[in-house]
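The complex appears here without one of its protein chains, the remainder shown in place.
Letters A and B mark the chains in the order given here, with residues in each chain numbered from 1 onward.
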Amino acid sequence: MAIIERPTDSPALAGAGAGVVTPSSSYGYFRRPVQSTGWKSWAFTVDHKKIGIMYGVVAMLFFFVGGFEALLIRAQLAQPDGTILSADKYNQMFTMHATTMVFLFVMPMASAFANYMMPLQIGARDVAFPRLNALSLWTFVFGGIFINSSWFLGGAADGGWFMYAPNSSVPFSPTNGVDFWTLGLLMTGVASQVGAINLIVTALNMRAPGMTLMRMPIFTWMALVVQFLLLFAIPIITVALFLLLFQRNFDATFFSVADGADPLLWQHLFWLFGHPEVYIIVLPAFGIISEVLPTFARKPLFGYPFVVFSGAAIGLVGFGVWAHHMFAAGLGPISVAVFSVATMAIAVPTGVKIINWTLTLWGGKLWFSTAMLFAIGLIVQFTIGGLSGVTHAVAPSDTQQTDTYYIVAHFHYVIFGGAVLGLFAGIYYWWPKVFGKMLNETWGRWNFWLMIIGMNLTFGPMHIIGLQGQPRRMYVWTESRAGEGFFNLGMWNLVSTIGSLILGIGAVLFLVNVWVSRKNPPAPADPWDARSLEWITTSPPKEHNFDRIPTVHALDEFFHRKYEDVGEDGRHDYKQVRTGEQVIENEEANAEAHIHLPSPSYWPIILAFGVLVISYGVIYSTLLLAAGAAIAVLALFGWALEPPTADDSEFEPPSSDGGQPSKELAHV
Amino acid sequence: MSIDNDTHTTDTNSSEVVSQLEHDDLHAHEISDKNYVLIALLLAVLTAMEVAVTEISSVPESLLIPALLLMMAVKFFVVVSYFMHLKHDAALFKFGFYIGLAGAVVLYSVMLTTFHFFIN
Partner (left out) sequence: MSDTTTEPPVMPEPETEIPAGYDDGQDHIGLAHHTTTGLSNTKLAMWLFLGSECLLFGGLISTYMLYRNRQGDAIGPDQLWDIPFTSATSFILLMSSLTMVLAVSAAKRKDERGTRLWLTVTALLGGLFLAGQVYEFTVFYREGLGYTTSLFSSSFYTLTGFHGVHVAVGIIMLLSLVGMLAKGRIVGDKAETVEMVGLYWHFVDVVWIVIFTLVYLIPA
């Protein structure tokens, strides 16, 4: 039975053992937060699991916000001369739909998984810098609220999620919307940047004994690559955002063509970030299904080293193709040719992954759980999106396709069909571990199939209408230009809208599933007979994750503890010698005597709040800016001065010392 | 046909754990305060040279600019390698920093090239 150390300030009491809690204080006045239940235990937590859950919940909220925005767009385009959205509102709608989906749903949802799972997968108790982790979360949350508050404060940003300048400068975007966008993304950028440093150090420095890099689970590998992409891409968009901010607020001339500015500067800076960004979006999903497919095919991942290196290759080459978003911008034939070839090259490592996943399934004993359905769905749907992507790589054909719905089709197939399906696979796969309950498989099937049917009905026709010439970002289409017969834009727009409704219902079914499953019996610790370290825990994991840090002898360590190879003559024949529960029991029986956990802290959320106030101050009032800066500086010093016992846990173990009963489920 | 490709070994000694020898090696490369002053002197001399070179009007631009860039680079790497101790520090630190530096140089140079910056 592990004893969670509760340190004391006074040496005299140190020998008295458990039972005395004397939390130290900040600035000599405020006691550190110590609660283990209630809202405070969430607001001031530094526990990567709680932070991961909060990332996931908030991201899911924004998924529905962005989805609602999409439905409004589709409603507008369902008929000719639509009147649901004015031109101005339409611009805001597609800008915010994309911004919300990319920055406030997909990226944070991936962070949710990375935060929750990476430490568990590498056998650690938390990330390298737990308070920085909390800072990332709260900066993201406040950033998301900040951007969306623009809806109620004069109008949202309306320049498209890529916010091309000078269109995004004041003469053409006079409301504060673009400033909300700029500042909000600066905030979420800080969250991502800080998180990237945190997770890279975690993955490199906090692995369990015996876990070499080539024994790390693929999800952790892909998450690591993504953090490097973020580390180097976020500063680039930071520059662009500051230039735009200064243009709009201080009359800088960076994008004033009359003064000799070149609008291509924005495009380069944005897409230098923007292209790595799409790999940031999709690689976590690739990592997730690289876990799900082997588990439900009852086979190890085919070609583990190839999957690792292709992931790294995608990340690296991904930095070299950005100008393929600018083929029609007038770069000149040499630049265009170079980027065209580079873009074709990046299809190769992605293809390697598709092959490896397919070969993982080949010859396996397939178990079509909901998670598996989503994972297979990714392979199929992403490949379709990849194929249209290859057609974009050919610059002459892209000149036809660019700014049409054909591009919209492409990126929705890769983002929705790739990233979103992958994230849902992860949700269904890891739900029992995180929440201690199984999600209902029947509702899960309905969730999956409606989403698949919905997405194909929504985005499939966009290939057709795009090639027929329907431009992006046009708030209406008219009968007279709709064309005839099979290619009639009207018909396909209507189909697309109906598809989006089906998709929406499918998404809502996920929420229904969560609701319906809330009273399910406790889930087993190892419901899927899985392969990696995060399953050598209770469901949900104990606060300290592992009673004993596992020592790793192989890739798929958990699998090898359950199954022994009894094959002869070089053939492999795996026989189960232990259940997952028995492996866990063995770990519990050998629990470490002393476990140190990082302590909760006020400063991350306060610092994030200070940054929020600064952002409002930039738009509204210098006084507010100064107030926000003061809060931030105070928080920074409080953080730096936080008492020396910061590394030790100071709060009660769950369900002891009276007070509220523990909300944790019974452990298996 | 065996498809299993687990790396199943019983080796638990992570090859990445720094050995005692390596730790001692790090300490052996301590630069003395006196040497730091000498390095600073070198940097000051280089700066003076840079300024001097720009004053000489007879130097053509095609020579001047590469010369300045070279001196700038030398100063850069001297500070990074010795003052920041990167030369004698772990490979991982070098990796993290130089990838960023190389990335910046390459990406922004390509960007400026598309603006015909280097072709007058």
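Observations on the structure shown:
In this section, a residue touches a chain if its C-beta (ideal position, glycine included) is under 8 Å from a C-beta of that chain, and two chains touch if they have at least 3 such contacts.
All of these numbers come straight from a predicted model, not from anything done at the bench.
Only one residue in the set A:Ile53, A:Leu231 or A:Ala297 touches the chain that does not appear here, and it is A:Leu231. Residue-wise, the contact with the chain that is not shown comes from A:Asp259, picked out of A:Asp259, A:Glu484 or A:Glu568.
Although one chain is hidden here, its contacts on chain A can still be listed: residues 123-125, 128-129, 193, 196-198, 200-201, 204-211, 231-236, 238-240, 242-243, 246, 250-254, 256, 259-262, 265, 269, 549-551, 553, 561, 577-578, 582-583, 586, 589-590, 592, 596, 637, 640-642, 644, 646-647. Within the entire complex, the positions of chain B that touch the omitted partner chain are 12, 14, 16-18, 20, 22-23, 26, 30, 33, 36-37, 39-40, 43-44, 47-48, 50-51, 54, 61, 64-65, 68-69, 71-72, 75-76, 79-80, 83-84, 90, 92-93, 96-101, 103-105, 107-108, 111-112, 115, 117.
Methods note: only the chains that are shown with their structure count from here on.
Between the CA-based centres of chain A and chain B the separation comes to 33 Å, rounded to the whole angstrom. The part of chain B that touches chain A in the complex is made up of residues 2-12, 14-16, 92, 96, 99-100, 103, 107, 111, 113-115.
Contacts from chain A toward chain B in the complex involve residues 200, 204, 207, 209-212, 214-215, 228, 231-232, 236, 262, 264, 268, 272, 299-300, 302-304, 319, 323, 331-332, 335, 363, 551-556, 559-560, 565, 570-572.
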